[in-house]
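Here the complex is missing one protein chain, while the rest keep their positions.
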Amino acid sequence: MTVPNEHILFLAAILFSIGVCGFFIRRNTIMVLLSVELMLNAANLTFIAGSRMHSTAAQAELSGPIFAIFVILVAAVEAGVGLALVIALFRRKQTVSLDQLNELGD
Amino acid sequence: MSVGAILCSLVVVSARNPVVSVLSLLGSFVCLAVIYLLAGFQFMAAAQLLVYAGAIMVLFLFVIMLLNLGTSEEQNGPIDRTLLRARRIPIVFAIGAAVFLLTLFGIETQQTIMEVDPELAERGVSSMSGLAELMFSTYLLPFEAASVLLLSATIAVIVLAKRGRTELATDASAEVTQ
Partner (left out) sequence: MEAASYLWWIPLLPLIGAGICGALHLATLRARKSNPDAKGPAGFAPLVASAAMGGALIFSIIGFLAICPCEDNVVDGEQIVALQSSTWSWISVADLRFDLTMWLDRLSSIMTLVVTGVGLLIHIYSAGYMKGDKGYAKFFAYLNLFCFAMLMLVLSSNLLGLFIGWEGVGLCSYLLIGFWYEKGWPAEAGQKAFVVNRIGDAFFIIGSFILIGVFGTLEMQDIGAQVPAMIDAHSGKLALAALLLFGGACGKSAQLPLFVWLPDAMAGPTPVSALIHAATMVTSGVYMIVRLNPLYAASPGVLMFIGCVAAATAFIAGTTALVQRDLKKVLAYSTVSQLGYMFLGIAAGAWGAAIFHLVTHAFFKALLFLGAGSVIHGMHEEQDMHKMGGLRKHMPRTYATFLAGAAALSGLPLMSGFFSKDEILAKNFAMGGVNYLFWMAGVVTAAITAYYTWRMVALTFFGEERFDAKKVHPHESPALMTGPLFVLAVLSIIGGAVLGLPHVFHLWNHALDVWLEPVVLGGNEILSAQKGMHMPLHLTAVREWILLALGSAVALFFAHKGFHDHKRGLAMDESVQGAFPVAHAKLTDAWGIDSGYARVIVQPVKLLAFVIAVIVDQFAIDGAVNGAGRMASDFGRRGRRLVDGSVSCYGLWIGAAAVVLALTWFWRGN
């Protein structure tokens, strides 16, 4: 049973929207970063699906996976830097709750 | 697999405890890796598991533990809830492991794919080399740039997370006076 391409794209879409909701809803900064990772994963899935769609019997389209690798790489970098920022922030404010991180408040 | 991925991500965004979120994200990654396998991209699956699940999530867990965010502030409920949640963790682990084992067996389906599409098997074998070929020819520049990016990110992380000089000094003086 071959998984049809549309299903994969559909899944990617759902995952992405879930990640977006998490990004907006969560109060904890780290949860926000986590949702970002989820979104990136959905993007990777899309790339893979695309590669699958455009591969012919003769020649496999490999720019999909390559791009996905780069995405993973960038996601790693971003997670690292983001977490470093969170640590620094925590040192200053003793909290990572977004509500209490608001210095511009009314 | 898809259902599993979706369920896990739902848990990610709705869990109270950050640790639970991280673990369910792990589960989501695993499901996705399986999907990659099913699609015939073994390298991707391996890379996903190695980097994402192995390194990044571990990093997240480190930070959560470091900052002691296990108990979120809004939740100062009775201990039973905590116990309950604490109990949930092994359950999640168990489910995740089961899923993984199941999918490992599901690799058999790859053979199903190979039956359907014999060239796919060959492709699957050569996908690794194909990737390597591409990486070092067409996408060489991004590859090198990526290495620079990693280097700079490392430096940035170190700088960012380092304690400030005054903090160090006060800490040092505090240690000395004590």
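Order as written gives the chain letters A and B; numbering starts at 1 within each chain.
The rule we apply is simple: a residue touches a chain if its C-beta (ideal position, glycine included) is under 8 Å from a C-beta of that chain, and two chains touch if they have at least 3 such contacts.
Owing to the predicted nature of the structure, the values given are computational and were not obtained by experimental measurement.
Asker: Considering the full assembly, with which of the depicted chains is the omitted chain in contact?
Answerer: A
Asker: Applying the definition given at the start, please give the residues of subunit A touching the unseen chain.
Answerer: So the residues of subunit A touching the missing chain come out as 20, 23-27, 29, 32, 98-99, 101-106.
Here is the rule we use: only the chains that are shown with their structure count from here on.
Asker: Between subunit A and subunit B, what is the gap in Å from one C-alpha centre to the other?
Answerer: 11
Asker: Which subunit A residues qualify as touching subunit B in the complex?
Answerer: Residue list for subunit A touching subunit B: 1-3, 7-8, 11, 14-15, 18-19, 21-22, 25-28, 30-31, 33-35, 37-38, 41, 44-45, 48-49, 51-52, 55, 57, 60, 62-63, 65-66, 68-70, 72-77, 79-81, 83-88, 90-91, 95-97.
Asker: So in the complex, which bits of subunit B are touching subunit A?
Answerer: 2, 5-6, 9-10, 12-13, 18, 21-22, 25, 28-29, 32, 35-36, 38-41, 43-44, 47-48, 51-52, 55-56, 59-60, 63-64, 66-67, 69, 72-74, 109, 112-113, 116-117, 119, 123, 126-127, 130-131, 134-135, 139, 142, 146, 149-150, 153-154, 156-158, 160-161, 163, 167
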